[in-house]
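Questions regarding the structure given below will be posed in turn.
Selected chains from the complex are presented in situ; the others are not included.
We call the chains A and B, going by the order they appear; numbering starts again at 1 in every chain.
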C-alpha cells in the first residue's frame, strides 16, 4: 500500500521523525536511526566548541543520502531568537526547513504560542518551510496554519516526559480541522503511545527521548517504527465499535452440547 | 586585535578574513554558519570578508537535538 506523508511538496515514506540528542553515542544514534526507518531527523544549532575539534561531527553519523536534516530552534525563548537561529540553521544546512520552537518556560518547555505564531509568520515570509512545535490547543493550530505553517506539531505531553498522549480529544479535533499534516511532537514514552497518536489520525510522530533514553535505543527505535506503522494501518482499516457487553466470535448454534449460547 | 568570538573575548594577531579565521581554528567552513556583527555571511563571501576590531563573530554548527 502506497501511503506517503507529504509535507510542503516533499514526500516521505516513513511517518516517524527522530531526534539526534541524548544518545549514549553517535554510533548508537546511527543504529537507532536505521532501525527507525526515519527519513527526517531534527538537529539543534549551537556554537562550535572552539576548545575541541570535530565541529560538524554529528552529520558524519547521519546518512544524508536518505535522511533529511531538520534544524530546530530549541532553546529560543523569543520570536527574534528563534528567527535568528532558524536563519543560522538554514545557512549551516542545505534546506529552508525548520522545526520552529519558541519556548515559554524551562520547567515545562511548553511553547509560547503567541510568539510562535509571530515567528511562523516572519519565517514563512522569509521563504522557510515552518514546522512549529505547539501545544494541543485547536485555536493555536488554526492560527499556525493561517500563518503558513507547512504542518502543525502539537505536543502529546511535556518534552521528555514519556507520559504519552494526555489529551486525545484535542489532538483529534486538531486533525479533524487541519488542512496541513499534523505531527504529534513530544511526550511519547513507549510504542503504544505512538500507535495511539496515529490511530487518532495524526500524519506522523516526532520523538527523541523515548528512543535515545531507552535501555536499548535501536530496539526501541524498531518498536517505534512498527508502532507508527501499526497505528497508521489501524486508522485506515477502520476499527470495530466499542461495546460494554460481549459479542460471540463463534457460532451460537450447531453445538453438540446443550449449551444456551456460544462464546 | 580584540574580537568577541562565540561570546568569548578573543585576541587575533591582526585583521584577517573569515576564511582565514576558520582555517586558523581548523574548522571546515562547509559544516558551519558564520554570523558577523549579527549578519549572516554566505560561504562564498568568507574569503572577502575582513574582520574588523571589536567585531562580534558567531560560528555555529549542528549538534544533537530533539
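As a convention for this text, a residue touches a chain if its C-beta (ideal position, glycine included) is under 8 Å from a C-beta of that chain, and two chains touch if they have at least 3 such contacts.
Nothing here was measured: the structure is a model prediction, and the numbers come from that model.
The assembly described by this file has a subunit formula of A x4, B x4.
To be clear about the criterion, only the chains that are shown with their structure count from here on.
Between the Cα centres of chain A and chain B there is a gap of 34 Å. Those residues of chain B that touch chain A in the complex are listed here as 5-8, 25-28, 30-35, 40, 42-43, 58-66. Interface residues of chain A, counted against chain B in their complex, comprise 19-23, 29, 42-48, 50, 53, 55-56, 58-59, 69, 71-72, 74, 87-89, 91-93, 159-160, 186, 207-209, 212.
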